[in-house]
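Here's the structure, in structure tokens; my notes come after.
With one protein chain withheld, the remaining protein chains of the complex are depicted in position.
On to chain A.
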């Protein structure tokens, strides 16, 4: 039993940074801005969070610093793409490259240092409950925040007036402008929210997942988050599903790769043979499974064309220049 609980816990830990970064990007894309700089904002959050946590001794200050750095980095993107109306794809890519390089430079002195870790939740009486105790009441704070974010963003986008305005801007910025809505202003906010989330996701990596600083430690998670948003057809709960499918298969294939086949030598043929078969697959194939499976699942659930059309922000990635 315990092994399953700890597998579930590792899955949640693997899924959380993807989920947070993707939810932030989802809001930005709903407002019509494609920010390919998620990876860069995330790694900047990771190095900033680690550094601030290490220097102050408080992982909480680390988290806060990561969010602030994420926002500042996203402001750079917003200024370029919204105020100066540069190409969003190129600007996002350069933001990622900049983030990866800058974080590596800033983080040279942090390499190998022991980091701060955000403590897990511990509620006397509840956390020690069998099975569900650690799953529900014993995880890190950012995990709870990620679930709260999905609920909050869903409510915001589909229930609140401001969220409606955001979606409208993503659907047609020219129409929104004609109505007197400040397209640029709303988009700044959406991009900054995306930056805050990416920074927070980075903090999760360097303050929870592996509490230390390693260069390039985001390891492509920003890109996965971006893909999740698209394949989840811009709907928050599907992003959650996608992040957890990815996390589950990611952890699953790690376990499979680590299995020692000889320990099953005495098991029945029905257990031994399938494990032997999986072990015989190239490890590269196993490593690519999370990506493949996530895409397949999300493509399957987004087959309803009409729903996909309704949810796709029609003005995504188009620069907006109001005529005056």
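To be clear about the criterion, a contact is a pair of C-beta atoms (placed from the backbone, for glycine too) under 8 Å apart; a residue touches a chain by one contact, two chains touch by 3 or more; residues count from 1.
We adopt the following convention: contacts and distances are computed from a predicted model.
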Chain excluded from display, named as in UniProt, from "Cytochrome c-type biogenesis protein CcmE", "Alpha/beta fold hydrolase", "ATPase" or "ABC transporter": "ABC transporter"
Residue of A:56, A:127 or A:165 in touch with the missing chain, whole complex considered: A:165
Residue among A:181, A:286 or A:317 that touches the chain left out of view: A:181
Missing-partner contacts on chain A, residue numbers: 161, 164-165, 167-168, 171-172, 174-181, 305-306, 309-312, 314, 323-324
